[in-house]
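Removed: one protein chain of the complex. Kept in place: all other protein chains.
Letters A, B and C mark the chains in the order given here, with residues in each chain numbered from 1 onward.
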Amino acid sequence: MRGKRVSGAERNRQGMEDKLLQGRPDVLVEVDRDRAGGGLRTEEMLVNMGPQHPSTHGVLRLMLRIDGELVLECTPHIGYLHRCAEKIGENVTPVQFIPITDRLDYLAAMINNHGYSLAVEKLLGMEVPERGRYIRVIMSELNRIASHLVSFGAYGLDMGAFTPFVYAFREREYILDLFEQVCGARLTYSYLSIGGATQDLPEGFPERLAQFLDYFEPKIAEYNNLLSFNQIFVKRTAGVGVISAADAIAWGLTGPCLRGSGVKWDLRKCVPYDIYDRFEFDIPVGLPGGVGGAPREAVVGDSWNRYYVRILEMQQSVRILRQCLQQLPSGDFRAKVPRVLKLPAKETYLEVEGGRGQVGYLVVGDGKAVPRRVKIRGPSFCNLSIASHVCRNVLIADIAAIIGSIDVVMGEVDR
Amino acid sequence: MLTIGLTHYLVLAAALLCCGLYVMTTKRNAVGILIGAELVLNAAALNLVAFARYGAGGLDGQVATLFVIVLAAAEAAIAIAIFVNYYRVLATIDADRGDTLKG
Amino acid sequence: MTRGWLYRLPLPALLAASALAADGAAAPAADPGKAVAFYLVAAVTVGSALGCAIATNIVRMAMCLLGTLGGVALLYFLMSATFLGVIQLIVYAGGTLIVIVFGVMLTSRAYGVKLRPRPVEVLAALVVCGALLVGLVAVLLRTDWPAAPAGGAAEGTVAALGGSLLSVYLVPFELASVLLLAVMIGAAYLAQPALPTAGDGAGPEE
Partner (left out) sequence: MNKFSAEDALRPRFTAAHKALALRGFVIAGVALLAAAVGFGFVAGVAQGVGYAAAVGGVVLAGLTGACCLLAAFVIRFAALVGRVLLTLALPIFLGGVVGIVVLAWIPALLYERVDGIKADHPGAAVSVAQFEAALTGNAAAARGPAYLAALALWPLQFQLTRDVLAVVGVVGFVSLVAMFGIWWERKVAGRMQSRLGPMRVGGWHGWAQSLADGLKLLQKEDIFIAGADRALFRLAPYVAFIPAMCLFIALPFSAAWVARDLEVGLIFIFAMLGVGVLGVLLAGWASNNKWSMLGAMREACQMISYEIPLGFALLVPIMTLGTLRLTAIGEAQSGGFHTWLAFANPFTFIAAIVFFVATLASCKRAPFDLPEAESELVAGYLTEYSGFRWALFFFAEYAEMFAVAALASVLFFGAWYSPLPASWGAAWADGPLWQRAVHGVLYSGPIWFVLKGFFFFFVQLWLRWTLPRIRLDQVMYACVQVLLPLTMVALLGNTLWLWLVRPGAWLAVAVNLILTAIGGLTVVAMAAIVLYGYLNRRRLVGTMAVDPLPGG
C-alpha cells in the first residue's frame, strides 16, 4: 500500500513535467544539465507561475525553468483571457464597439474609449467640439492616474509591502467616485464615444476635481517616502531586470517601460494628438543612479526606474489636469453624430498614449456601418514580449519584480 | 520492573544498535546508510550517558557523549558533501554503484 | 486511512512531558511515573528506529530518525543529563537532520529507480542483527553491574561539564574544534561546483 502510493507520487511528478513539455520541444533545447563545466547537478524544475498566481496580475502563465531559486528561463504563455475583441469589432458598429474597448485595458478604460473614438473620427473626418476634447483629456489623464495607482500599489504588493496597496486604492476610490458621478460606472465607463463624450460633465465637477488634485498631489510625496525610496524596496528593484534603450526599442516597448529605459518618447508630446499640444508637461525618463534623486543603485532601464517613471507621470498628469481645468471652455460636449455612421472605404491607424504604452487602433471601413477590419495594438502585449529576454538567470523573487514593473493587464494582452 | 536501572538503558541501546546495523546493511541509498550510522552513534552515546548516570564515572560519560554528538554532526556534513559529489559524478545515490574507484 | 493516529502519536508532547518530569530527578528509587515515562519514551525510540529500518522512502526514514533522536534526547532528560538532551536536539534534530533532508532533496532525482535490497540481503541482515541483539541482551542481563551511586549529578551539570571540557578534556576539545574547521573547509570544497561562477550566491547553502 505504502510503496504503491509513493510510486504514485513519483509518477505524478514525472507526469507533470512530461505534460508541461508536450508541444514545447524548444523549451529543453537549451538545457545543458551541467552548467559551468559540471556544476552542482541539482534538480532543474519546470514550474508554472500562473495562470492562478498572486503576482502575475491576472491570468498570465509564466513557465519557469528553475534551478533552486535561480530562474534559467521564463516563457510567458498567454491567451487565457482571449475574448475575440477584434472579431467583435468587425461585427458591430463603432459606437457599439466602445464598451468592448473598455474591457481591453480595464484599468484605463477611458483611454481606450478615447483612442478608438479618435481613430473612427479620423476615418470619418469628424470634428469634435472644444469642450468635448477637454473632457476627453481630463478623463484620460484622470484614468492614467488611477491606472498608475493600481500599478504602484500592486507593485508594492509584489515586493511584499502590503500597506501602499491600500493607500493607492484609497486614492483610486476617489477617482472612481468622480467617474461614477460623470457616467455612473466605476470600471468600464463607455463614456468617451464617437464625436465626444456621451454626456456633459455634471454640475460642480470641475470644483470636485480641483479638490481631488489638491488632495492628491501631496500624497505622491507620501508614496515616495513609503515605498519608492525605502531601502529594501530599492535593493529589490534597482538594477534588476535592466532593459537597455536599444533593447526596449527593438522589442517595441512603449509607455513607462520605454521611458524607464531612458528613451524620451511620449506620444502626447512627440506626436501630439487631440489637444495635447496645448499643455505644458514633461516626459519623465529613467534616471541613472544618484541623478535627480534616484538612489545610487539605480540603473537606467531597471525595474525601479520603470516604477518611478509612473510615479513621476502621475505628477505630470496632475499638471495637465490643472491646465485643463483652467482652459475648460463651455459649449457642446459632443459633435452631431448621425444615427447610422457609414464608414468610408478607407483605412486608418491611430495610436494614443495609454496607461501602459501606445494603444493603437486600425480601422478599415468599406462603406458600411460595420468596419471591415479592426486591429488593436495592445501595449501590454508588446511589453510582455520582452519578459523572456529579461527574466534569464534571475531569482524567483526577481520575476515578481520584473513582471510587476512591466505592468501588464491581461485583458489587453489577450484581447 | 518499576525501577529503571542501567540494564534498561543498555538493552534499549542494544536494540538501537541492531536497528542501525540493519539499516546500514540493507539500505542502498547512501543517505539511508548515513541514517543507519546516526542510529548506531546514538546507541553508543546513550550507553555513555547511562554509564555516567548509573556507573561510577561521574561526568566523563557526558563529556564523551558531547564529543560523539560533535563528531556525528561533522560526519554528517562531510558525508552529505560526498554524496552530493557522488551524485554529481554517477547520477545516482545507490551506494552499490560506487565500485569504480574512479571519479 | 486508519493509520493516521499512529503518526499523531505525540512524540514532541512526550518530549515536553518528560522534560517536565526530568529535571526534578531526585532519587533513583522506585518511581512509577518515571518508569512509565521511560517505557513510553523507549517505545517511541525503538519504534522509530524500527520505522527507519522498515521505511523505503528516504524522507520517511529521516522523519523516523527524528523520532529516534527526539527519543534519545528524552532519555537524556530522564537521566538528568538535560544539557546533553538539549544539545542533542539542537545539533541532531535542528542541524544534522536538516542537512540530511537537504542531502535527500539534492540527490533525489532518481525516478523509476527502486533502491530496494535483495531478499537475501534482508534475510542475512535480519539474522545477523537478530543474533547480535539476542547475544547482547543475554550478556547484558547476566552481567552484574556495579550498584548505582546515590543521587547522581542533577544540578550544576552544565558548569561541571564546562569545567571538565576546559580542564581535563582540553586537548580533545581543541581537537574537536580543529576537526570542525577541517570539516567545514572539506565540505565546502567537496560540494562546490567545479568552476565557481561569479553568481550572486543564489543556491541554498549548507
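Just so it is clear, contacts are C-beta pairs under 8 Å (C-beta built on N, C-alpha and C of every residue); 3 or more make two chains touch, one makes a residue touch a chain.
The model shown is predicted, which means the values in this text are computed figures rather than measured ones.
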Could you tell me which of the visible chains the hidden chain touches? A, C
Out of A:58, A:115 or A:156, the sole contact with the unshown chain comes from A:156
Of A:116, A:152 or A:167, the residue touching the omitted chain is A:167
Spell out, residue by residue, where the missing chain touches chain C. 3-4, 7-8, 10-13, 15-17, 19-21, 23-24, 32-33, 36, 57, 59-60, 63, 66, 70, 82-83, 86-87, 89-90, 93-95, 97-99, 101-102, 105, 155-158, 200-202, 204-206
In the complete complex, which positions of chain A touch the hidden chain? 5-6, 8-9, 11-13, 45, 47, 53-55, 66, 68-69, 156-163, 166-167, 170, 174, 177-178, 180-181, 184, 202-204, 208, 211-212, 215-216, 219, 227, 230, 232-233, 235-236, 395-400
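The working rule: only the chains that are shown with their structure count from here on.
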Which two chains share the largest set of C-beta contact pairs: B-C
In terms of CA centroids, furthest away from chain A sits chain B
Taking the mean of the CA coordinates per chain, how far is chain A from chain B in Å? 59
For chain B paired with chain C, centre-to-centre distance based on mean C-alpha positions, whole Å: 8
Among the residues of chain C, pick out those that touch two or more other chains and give their numbers. 106, 108, 191
Name the residues of chain B that each touch 2 or more other chains. 84, 87
Considering the complex alone, what residue numbers of chain C touch chain B? 28-32, 34-35, 38, 42, 45-46, 49-50, 52-53, 58, 61-62, 65, 68-69, 72, 75-76, 78-81, 83-84, 87-88, 91-92, 95-96, 99-100, 102-104, 106-108, 110, 113, 115-117, 121-122, 124-126, 128-130, 132-133, 136-137, 140-141, 145-146, 148-149, 152-153, 157, 160-161, 164-165, 168-169, 172, 176, 179-180, 183-184, 186-188, 190-191, 206
Contacting residues of chain B [partner chain C, same complex]: 1-12, 14-23, 25-32, 34-36, 38-39, 42, 45-46, 49-50, 52-56, 58-60, 62-63, 65-67, 69-74, 76-85, 87, 92-94
